[in-house]
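Everything below concerns the one structure shown next.
Missing here is one protein chain; the remaining ones are kept as they sit in the complex.
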Amino acid sequence: MGMGAGMILGGIDLVALAAMLMVASTPILLAATGELIAEKAGVLNLGVEGMMIMGAIGGFAGAVLSGSPEVGFVTGAISGALMALLFGFLTQVLLSNQVATGLALTLFGLGLSALIGKGFEGVRPPATGKIDLGALADLPVLGPILFRHDWVVYFSIALVVAVWLFLHLSRSGLILRAVGENHEAAHALGYRVVAVRLGALAFGGAAAGLGGAYLSLVRVPQWTEGMTAGAGWIALAIVVFGSWRAERVLLGAYLFGGVTVLQLRLQAAGYAIPVQLLSMAPYVITIVALVIISARHRHGAQAAPAALGRIFHASR
Amino acid sequence: MITLVARPAPSRFWAWATPVLAVLATMIAGGVLFAILGKDPVEAIRVIFWDPLFGANAGYFRGQLFIKAGPLILIAAGLAVGFRAGIWNIGAEGQYIVGALCGASVALAAYPAESVLVFPAMVLAGALGGWAWGMIPALLKTRFGASEILVSLMLVYVAQNLLAWAAFGPLKNPQGFGFPGSRNLQQYPSAHNADLVAGSGIHWGVMAGFAALIGTYVLMSRHIAGFRIQIAGDAPKAARFAGVAPARLVAFCLGLSGALAGLAGMFEVAGPSGQITDSFGAGYGFTAIIVAFLGRLNPIGILLAGLLMALTYIGGDMAQLMLQLPAAAIQVFQGMLLFFLLGLDLLTNYTVKWGWARA
Partner (left out) sequence: MSASEPPLLRVEGLSKAYPGVLANDGVSVEIAAGQVHALLGENGAGKSTLVKMIYGLVRPDSGTMVLNGAPFAPADPHGARAAGVAMVFQHFSLFEALNVAENVALGMENPPPLRQLSARIRAVSDAYGLPLDPGRIVGDLSAGERQRVEIIRCLLQEPRLLIMDEPTSVLTPQEVEILFATLRQLAAEGTAILYISHKLEEIRSLCDHATILRGGRVVAHCDPRARTAHELAELMVGAELKLTDRAGRVSGEVVLAVAGLNMAPASAFGPSLKSVSFELRRGEVLGIGGVAGNGQEDLLASLSGERPSGPGMVVLKGEDVSTLGPNPRRTRGLLAAPEERLGHAAAPDMSLTENAVLTGTTRRKLTRHGFIDWRAARAFAAEIIAAYDVRTPGPQVAARALSGGNLQKFVIGREVLQAPEVLVVNQPTWGVDAAAAAAIRQALLDLAAGGAGVIVISQDLDELLEISDRFAALNEGRLSPPRATASLTLQEIGLSLGGAHGMKAAEVGA
């Protein structure tokens, strides 16, 4: 902490805070980036919380049983993707209501993860190593903030960049956006609306699962029932906050991570504010952010994909 | 390969048959789940669904059935009205908690004065608390366009923290030897929401649940306001054309479901639960969503679905005790039920054709 010694404000080490911010933001960033792709394809999957918690237990179990955190992240992503495909089967093939099905996915995921997790309580997962970035890590201030993290932190940022490039520069990204804007037109031009959406959902589920696995393998790191504690819902809110744009989703996730870390630090610093009231802060801030951004959308152009949440059934 | 053909009108037969089919399918899938967990599936199903109703201690459990079903029905009745209009209040759990906090606060403020006015004041406070908590997403939706789904859900976490704070802070029992949690209202006669007939499990909250079902039935099937709520859900533009003001509709639906959830919380804290603790919110607000859907947003359906869900709670507890079945298994069971219902719902609006055809 020596380097940041001069950066202490009100009993809080700002450098450590900024470093923690990146770690705290990563699960939500991953989940929100995944959901962004699903929503860009026109599907509103409210089951992010359920996919995340399944990723958390799937990843935890995978890592503990194999002894490798990397295997854990893979099994976490697969768990999330399977949940997403279940949602996809119900909403895209059986044409069920997306809002209700998303809720069901969350309730189901919370229950199933608790059931699977029974045997994993109190177990410590294998540690996920930090990446050695050599001289960069020794930079004053920037070193501890930016360059002393594990690979998943950098992967999540790379994923945002990849999603941005995919959406804006690739033909597949154009088709995905087209499906999300107007599924009838996309169908009339011969694009496979349901297939595109299932693919987008699976990606979203894998990203959410990865985010969940990061919670249980790195951020906490252990398994507890219901450990996502609304992170999936916050990821949904961040997609709205980010106006369905990858770069703003990144900003939103980091802002949120900042608030979370700050309130945890305030709790630790022993201010005379009740812990429970500080714990409300992330949720209250999310509501405030949602309100501000929704009010702006009202007066500007529509940011949400036009076909978001609508059921597609190819008739004649 | 299957093709779906839209029915000219929703099938009435399937509207009622799908919940039954969903329950059967869930029992089968649940049996498989129990078998995987190493339990005898037939035995597990019998313990969960049969014994509480017809087993040795059925007399006790039937009362428990109403105690569990009461809040579920009361909350689901309100939620169903909003869901019909396409207004998604999924934060009933938060409104339930705030209603309980408000009701209990009134009682604890009046303690130890005995008066017939205490209980009605608690009822009023509970309803108002839930209403106010529901009006937050309503206002943010109508004024700023913020999604009521996300706001109402976020407010659940805020309410849970508020509950914990109250249990450890302002509402803590001064004579509680430092343990968190409020005084037990069961020991405060003016505030106690006791069984109307001892041991029946039917307290004022259960009666309120029945009243809410009757009230929403009349509203939805006879009154023009209920008709407009339905149009708003089916075709929002047609609703506007019929003269529905969207903002008023949002406020009405969220306010109503919030007030009913708040009432449920208040009746619970004054009765079966007795006190405010940080674990007071037991998920009724979320389970009520399943109840509303399983009951097809219809009052009679909600009554049956509420009783069924209550049964899974009680049966789940018994299975935990007798078969060491994990508590989470029942949550999975409830989630599967909702999945089967949503998936099978297809049969109400479409006919399924087998054979090759390009969709």
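Note that the chains are named A and B in the order they appear, and that numbering of residues resets to 1 at the start of each chain.
Just so we're on the same page, a contact is a pair of C-beta atoms (placed from the backbone, for glycine too) under 8 Å apart; a residue touches a chain by one contact, two chains touch by 3 or more.
It should be emphasised that the depicted structure is a prediction, and the values quoted were computed from it without experimental measurement.
Enquirer: Can you say which of B:Ala109, B:Ala194 or B:Ala245 touches the chain missing from this structure?
Expert: Result: among the candidates, B:Ala245 touches the missing chain.
Enquirer: Which one, A:Arg177, A:Arg248 or A:His313, makes contact with the chain that was left out?
Expert: A:Arg177
Enquirer: May I ask which residue of B:Ala235, B:Ile300 or B:Met322 touches the chain that does not appear here?
Expert: Of these options, the touching residue for the absent chain is B:Ala235.
Enquirer: Tell me where the left-out chain touches subunit A, residue by residue.
Expert: These residues of subunit A touch the chain that is not shown: 171, 174-175, 177-178, 181-182, 184-191, 301-302, 305-306, 316.
Enquirer: Considering the entire assembly, which residues of subunit B contact the chain that has been omitted?
Expert: That gives, for subunit B, the contact residues 5-6, 8-10, 222-225, 227, 230-231, 234-235, 237-243, 245, 351, 353, 357-358.
Keep in mind that, in the parts below, only the chains that are shown with their structure count from here on.
Enquirer: Measuring from the mean C-alpha position of subunit A to the mean C-alpha position of subunit B, what distance in angstrom results?
Expert: 28
Enquirer: Using the touch definition from the top, list the residues of subunit A that touch subunit B in their complex.
Expert: Touch list, subunit A to subunit B: 46, 86, 89-90, 94-97, 99-101, 103-105, 107-115, 118, 225, 229-230, 233-234, 236-237, 240, 274, 276-277, 279-280, 283-284, 286-287, 290-292, 294-295, 297-298, 313-315.
Enquirer: List the residues on subunit B that touch subunit A in their complex, please.
Expert: For subunit B paired with subunit A, touching residues are 4, 6, 37, 88, 90, 140, 143-147, 149-151, 153-158, 161-162, 164-165, 168-169, 286, 289-290, 293, 326-336, 338-339, 342-343, 345-346, 349-350, 359.
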